[in-house]
Every structure is written in structure tokens, then in C-alpha cells.
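One protein chain is absent from this view; the other protein chains keep their places.
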Amino acid sequence: MEWETVIGLEIHAQLNTVSKIFSGAPTAYGAEPNRQACPVDLGMPGVLPVLNQGAVERAVMLGLAINAEITPRSVFARKNYFYPDLPKGYQISQFELPIVGLGHLDIELEDGTTKRIGVTRAHLEEDAGKSLHEGFEAMTGIDLNRAGTPLIEIVSEPELRSAKEAVAYMKKLHSLVRYLDICDGNMQEGSFRCDANVSIRPKGQTEFGTRAELKNLNSFRFVERAINFEVERQIDVIEGGGTVVQETRLYDPDRDETRSMRSKEEANDYRYFPDPDLLPLVVDSAFIETVREKLPELPDAKRARFVEQYGLSDYDAGVLTATREMGDFYEAVAAGCDAPKLAANWVMGEFSAALNRSEVELGEAPVNAEGLAGLLARIQDETISGKIAKEVFEAMWNGEGDADAVIEAKGLKQITDTGAIDAIIDEVMASNPKQLEQYRGGKDKLFGFFVGQVMKATQGKANPAQVNERLKAKLDG
Amino acid sequence: MSVDTSEVRRIAHLSRLAMNDDQARDFAGGLSDIFAFVEQLDGAAIEGVEPMAHPLDAEQRLRPDAVTEPDRRDAYQAIAPAVEGGLYLVPRVIE
Partner (left out) sequence: MAQETLSGWVRKLQAREISSRELTQLYLDRIERLDPQLNSFITVTAEQALAQADAADARLAQGEQTPLLGVPIAQKDIFCTEGVRTSCGSRMLDPFVSPYNATVVERMNAAGAVMLGKTNMDEFAMGSSNETSFYGPVRNPWDTERVPGGSSGGSAAAVGARLVPGATGTDTGGSIRQPAAFCGITGLKPTYGRVSRYGMIAFASSLDQGGPMAATAEDCGRMLNAMAGFDERDSTSVERPAEDFTAGLNQDLKGLRIGLPTEFFGEAGLDERVRGVIDAAIEVLKGRGAEVREVGLPNSHLSVPAYYVVAPAECSSNLARFDGVRYGYRCENPEDLMDLYTRSRGEGFGDEVKRRIMVGTYVLSAGYYDAYYLKAQKVRRIIADDFRRAFADVDVLLAPTTPELPFALGAKADPVSMYLSDIYTIAANLAGLPAMSLPAGEIDGLPVGLQLIGNYFDEARLLGVAHQYQQETDWHTRVPAAFA
């Protein structure tokens, strides 16, 4: 039987506010345990939550960016369950009336077509603390620094049909939250996390199959592998005559498998009800407009503009707008050298290769946009050839100075003086009489030999176009 | 409506309250009386009425995004039943 995979993603993005969603404690990552947990985060008796405006603004930004409805009156609800990393015994979340309603996100498939994925909703909630199991005998340590960090949970429609689509959607959203600068996107630190609801059904069937919820998918690679594993598992179960049970499964990257989470077996009854400590959150059009003004240019719009403004291919524009930083970097380089296509080739080529090789982030690269633009300007004004430029770039990356300094120090300036080139050509012709005779006797292929000799004599610095032109004239003359 | 002991046990578990059989029996009686009493609500004329979650018809106020709480871990943990290395300790949680 042919099976169809149905996937919906729930993505939790930590919002990058400086203080928590309901308290004035800091949110910075990596502090000593419980040093960033105030009475509100600790669930002390009598304390009360007050909502952070920064979290609301970021949620609205996301809503606008995915063309979603912003709920005029959204409501915070309590999700009740006991767990040691949940100090109050309930999580403040949104249930019936989330701040962001129905929206959508366009993802690009491998065949180059675009698919629109519905976003069911996105709601604000507080993060829980962390349980640490190592270092204690028979005990678990609880760190509540993360408790109360603002989260937005973005829920997709079950419209993703493969692990690859799921990854494309997740990457698109990841790029978007970083564009918006509402989340740092750091997956290792847990700032951007994903749960996947996965089910299968016979191709052509409209009802959904029973789904499993996969947890702990903290990298793009894990998402892909966990879903692929889970799909195979479900097919095996059904084809073996069994039925898939609705359950939560944990992905184990070491074994590359998903397994049932026994501790969550107990049927959950979260007893949601409106949080009486918080009033309805009213987001009016004035608030929305203020937020809209802060919106940066979004990835899709930027990509279209790059095609239009710089004459780039859609593919190149896509690569260069993958992150806001990359787009900004490219535009700075293009403006600095006044050669958008050359800039695109270099940013995607040499520059990106060097980043990968050195394993550094864009912001920490030893060659900045100004430096790269300076180099490309030297290609443009024919001070150096493209080939020599690679050598110069290498030196710049190694900290040997800017393009002009390197060219000067290494004497790499291109020879463009016709007299000087002619003199070298004469010399080459004189010292290779045999080849000259053969060439003139009709062996055209030897033209390349003479070019090579001239370039060799100039250590590659002769302007290639000029060499071609002068050589042709002299050989044929 | 009457509540039996197994129902009391289910609710007690959901509420994380230890309870022996005698207690469950006692609570079953009290809870049954309360639910029977509360059933008076069934006669209320509430067609089309908006639920009222708050006495005042007000909106949520927003706090500026600023850090206002200092680190007072020592004071907060001085009253904790079990801490080590700044962490609150509980019996091992199995995941």
C-alpha cells in the first residue's frame, strides 16, 4: 500500500526580551542556577503576574509577518499539571483565545515550487524551568532560571507531507524569527524548539491517522531523522497488523529512534481555565500600527527586491536572503563595489566557503563587508584580476591587511601598460622561435601556449584581456 | 449528584493528595452533598449570558520590558526544604 505522511509542527520560540513574561527577573542564558528566579518565577505564595509589553510586541510582529489575524481580545489561561520544573503547578498560556490567529507561511520545495503552509495559531506562554539529573544520587536538581521566559508557540496546520517539508517549514520560520529579531534562534540553548505530530494514512484517504507527538527535536537534522524513523515505524506497525497509539514519543539522537515516554503515559487533564490574575489582553489597531512600523523587510520581499534591484537570479537572491545578516552583508558589499553580480558571486562563493572553513559566524568574520567591497573594487577597476583577487582575499582573511595593502605588499598590481606588455610579448616570441614558426604555420592551438608564457613572465599580473589582444596582433602581424 | 470513592480517588490523584480508604469514604459524602447543593445552578436563566471571569470590566496592563528583580537566591533558598549547589532537590524524576 502507498502511504501518505501527515505532519504538523508545534514550534516554541523564546522571545528575546530582557525580562521575563510575567516578572522583572532577567532572561539571560547561562546564569548560575536559580539566580535569575524572583518570587514570581518561584511561585512564592501571594505573588502575581504582570505582562511584559515586549513579549506582546514580539508576538504581534510574528503575527503580522505571517499575515495572521491579531486577536483583539486574547485571554491567558492556566494549564494545570504538577511537575517540579513548573513552580506554580500551572503554566500560564493561552488556550481558547490566542493572540495570533490563522496565518500562513510559504515554503519552497525541492522541485523549486512554493507551497503555502497554514499556521493555525500562535500563542504566548511562559517557559518552564529545567530538571538536572546528573550529579545527584537518586535526586533531581531544579533550576528555575528559565521559568517564566516568554515563549511563543507556533502551531502549523497538518499540511506538511514529508520530513523534508517539515524541515523547510522549520527553517523558514527560524529565519523569520531571526529576521524579526524576536528570538535569537539558538537551538542548542533551546531558544527554538520543535515538537512534531506525525501520522500516516493510505494515499487518497481524507481522514487522518492516529498521531504520535515527537519531542526533543532540537536540530533540523533531528527533525528530519526523527520523522523519517517515526513514519517507518508507523508503517511497520500497521502493515504488521497493529494499530498506532496516540502517545508522546521522545527522539533519541544517539540511537536514531523514537521511543514512548512512559512518564507521560497518564492521561493528561490540564483543566484549562482563564487565569483570574490576568485580565483580557487588548491589542487595538493603534498598537498594531506601532508594531508594524518596527517590522523589518521580510525575507520574501527582500528576495524579490534583490532580483529586481540587483538583477540576481531567484536562486541567488534566495541564498543571500536566507538570514537578515547575510542580506545586509551582501547589500553593503554590493554598494561598496558597485558591482552587484560580482558581489553576489563572491559572497556566495569565496566568502561563504571561508566562513565554513573557519567555522565562524558572519558577524565574526575577519573580512567585513567594507573589506570585501574594497577587494571587489580592485577587480572592477582592473587593478587585479579575479584570479589574483582570490590570493588577495586569502591574505586578507589571514589578517594581512586590506586589499590595497595586500596588493601593494605582494606587488600584485595588474600590468595594464601596453608598452610593458608589448615588451614582454616580444621577449616571449624571441625566446620561443620554434613555437612561433609552428603557430604561424597554422597551428592555432599554440596561442594558449603564448598566453601562458606571458602570464608566467608577469606572475599572472598582466591584464588578461590586454594580453590576448596584443598577442593576437603581434603573432598575426 | 453523588460521588463514589473511586471518583474521589481519581480527583485526589489529579490534585496530588494522599488519601486512604477511610478518608476517601468521608470525602465522598461531603463532596456528594456539595455537588447536590451546587445543582441549584441548573435552574438559572443564563441563556446567551457571557461568562464573567472578573468583577471589573478592565483590560490587562502592560509592564515595560525591564529587569527590576535583583538576585536574592540566598534569601529565597533559606526557606527551601532541600537545596544543593543552588538547585532545589526532589526525588529523581524519571523521563
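Which chain is which? They are A and B, in the order written, and residues in each are numbered from 1.
Note that a contact is a pair of C-beta atoms (placed from the backbone, for glycine too) under 8 Å apart; a residue touches a chain by one contact, two chains touch by 3 or more.
Predicted model only: the values in this text are computed from it and were never measured.
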Chains in view that touch the one left out, judged over the entire complex: A, B
Options A:39, A:253, A:318 or A:401, residue touching the unrepresented chain: A:39
Contacting the left-out chain in the complete assembly, out of A:49, A:63 or A:185: A:49
Contacting the left-out chain in the complete assembly, out of A:277, A:297, A:427 or A:469: A:277
Hidden partner chain, residues of chain A it touches: 39, 42-51, 78, 80, 82, 84, 87-90, 140, 142, 269, 271-273, 276-279
Chain B, residues in touch with the chain not shown (by the definition above): 3, 8, 11-19, 26-27, 30-31, 33-35, 37-42, 44-46, 49-56, 58, 60-61, 63, 72, 75-76, 78-82, 88, 90-93
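As a working rule, only the chains that are shown with their structure count from here on.
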Centroid distance [mean C-alpha coordinates] between chain B and chain A, Å: 41
In the complex, chain A residues that touch chain B: 17-19, 23-26, 32-40, 42, 44, 50-56, 75-76, 82, 84, 131-133, 135-136, 138-144, 250, 261-263, 269, 271, 274, 276, 278-282
Complex interface listing, chain B residues touching chain A: 14, 16, 53-54, 58-69, 71-73, 76-77, 84-95
